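Removed from the display is one protein chain of the complex; every other protein chain stays in position.
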Amino acid sequence: MSIRTPEIGADAAAQLLETVRQSAPLVQAITNSVVMGFTANVLLALGAAPAMVDLPGEAGGFAAHAGGLLVNLGTPHAEQREAAREAVAAAADSGTPWVLDPVAVGALPVRTALAAELLERRPAIVRGNASEILALAGQGAGGRGVDATDDPESALDAAQELARGYGSVLAVSGAVDVLTDGERVVRGHNGHPLLTRVTGGGCALGAVIAAFAAVEADMLAATVAAVTAYNLAAEDAATRATGPGSFAVGFLDALAALTPDALQAGARLA
Amino acid sequence: MSIRTPEIGADAAAQLLETVRQSAPLVQAITNSVVMGFTANVLLALGAAPAMVDLPGEAGGFAAHAGGLLVNLGTPHAEQREAAREAVAAAADSGTPWVLDPVAVGALPVRTALAAELLERRPAIVRGNASEILALAGQGAGGRGVDATDDPESALDAAQELARGYGSVLAVSGAVDVLTDGERVVRGHNGHPLLTRVTGGGCALGAVIAAFAAVEADMLAATVAAVTAYNLAAEDAATRATGPGSFAVGFLDALAALTPDALQAGARLA
Partner (left out) sequence: MSIRTPEIGADAAAQLLETVRQSAPLVQAITNSVVMGFTANVLLALGAAPAMVDLPGEAGGFAAHAGGLLVNLGTPHAEQREAAREAVAAAADSGTPWVLDPVAVGALPVRTALAAELLERRPAIVRGNASEILALAGQGAGGRGVDATDDPESALDAAQELARGYGSVLAVSGAVDVLTDGERVVRGHNGHPLLTRVTGGGCALGAVIAAFAAVEADMLAATVAAVTAYNLAAEDAATRATGPGSFAVGFLDALAALTPDALQAGARLA
């Protein structure tokens, strides 16, 4: 049985990429200090407008008007935690779709508590690797940092449970990406291992999902399109890369050059 | 009527680039966390010595001895705000030229208040896009984040008013850069749109202006030279780029390779 439906297949993804390019959605990224620059460059390459507004007193007001919001918990210092709470509250009030990336939850107590708190605000999308999703669901220990030590399939049950419990789409990253809204399950077979050799390879995807969520009401369709576009750019860049350095540079070029037609032709969804 | 005068034309710019290379001015950059790495790399490529000293208790003492100072308000967390105040006070006392980059002022209250406060300390140079300069002058709403939604020419009056009021040079970035000390107006026609597809494309320019201000007393001449060198490196890099990723890399190479002769030959000033 194929789960590919008109609204979440390659056709819809291609159309959404076109929409992102035309509308240049404003994406607020409250993200970790390791990947801020790369994340902004990924959004710019995609055609979105990044804004790293992560200050208490500013983050909430901005989130009310942003097209999409990413809250990534990679280095959640005190001001950023406060800004994240503000932004998420404003996003909930104003209907701004927001993505939670619960980086390395499980073993690390500050972010684990914050992730649990933010989850109650019902993110539109949660993105993480299998270890993080399992930890978020109260299963497993969360790997050893940002490493994925579990397979996405092993987190499918946890992802579906979270999706149903919080009304969120769950995006579990791995060699095969597992994407679900608790009912539908889509598997994305695009991508390249070099993405795991570049810092921000996972984190920046959360921002790209927020960009697509800004232009599409079906959060699963938005997530499928974002993941597919991102992974196709990685595949393209890998054909020219001579290592992780040139791969990261070429990835930005490939993402900027990705056409809706190439996205439609290259998507491998099931 | 051409405004090109001996002290602010291509000849002077070429000479200043030579001086920057020979003296390797120490540039203190208090800047946002998204572009810190890129800004430091831009300064190193230029031949300056970057120092991201943005800590209360250190920023003031350092500013007293730095050649130039940049205060960029992209992500002004509490410690950075305090460090900025310290540094600006010390710069004012010791005659260190400093550049204010009022990123995204207007809509965002924390930085807007800080920019107004710092402006009273009379920066040597203010650099921003048209929306930011209009907002700083109390006109317009400041765009939608870091985006420039206004044309530099539309901000000329505001820029001249600010320049006269605070004794500053105003550098309004855009497709054509408008640079003024309130009396003289220079327009820079160099540059490339790919600069707007790289995070820090505008922010790092503020640091480069600070480097040139460290070696030249005429702040308009220093600004013209900095903007021209920066934009010529962008033009050069664009000829080899296959997208925003390779452009950013090639921009650093081009800035390091830019010769005074090439600067003189390529400058398009009016």
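For reference, chains read A and B in written order, and residue numbers begin at 1 within each chain.
In this text, a residue touches a chain if its C-beta (ideal position, glycine included) is under 8 Å from a C-beta of that chain, and two chains touch if they have at least 3 such contacts.
These numbers were taken from a predicted model, which means no experiment stands behind them.
Visitor: Sort through A:45, A:198, A:256 or A:269 and give me the one touching the missing partner chain.
Guide: A:198
Visitor: Considering the complete complex, identify which of B:50, B:97 or B:174 is in touch with the unshown chain.
Guide: Spelled out, the listed residue whose C-beta touches the missing chain is B:50.
Visitor: So one chain is hidden, and I want to know which residue out of B:40, B:238 or B:263 touches that hidden chain in the complete assembly.
Guide: B:40
Visitor: What chain A residues would touch the chain not displayed?
Guide: Touch set of chain A with respect to the missing chain: 32-38, 74-78, 104, 107-111, 144-147, 196-200, 241-246, 248-249.
Visitor: Just the residue numbers, please: which parts of chain B touch the chain that's not shown?
Guide: Here the touching residues of chain B are 26, 33, 36-37, 40-41, 44-45, 49-55, 57-58, 61-62, 65, 79, 248-257.
Methods note: only the chains that are shown with their structure count from here on.
Visitor: How many degrees of rotation map chain A onto its copy chain B on CA atoms, rounded to the nearest 5?
Guide: Between chain A and chain B, the superposition angle is 120 degrees.
Visitor: Using mean CA coordinates as chain centres, what's the gap between chain A and chain B in Å?
Guide: Spacing between the chain centres: roughly 33 Å.
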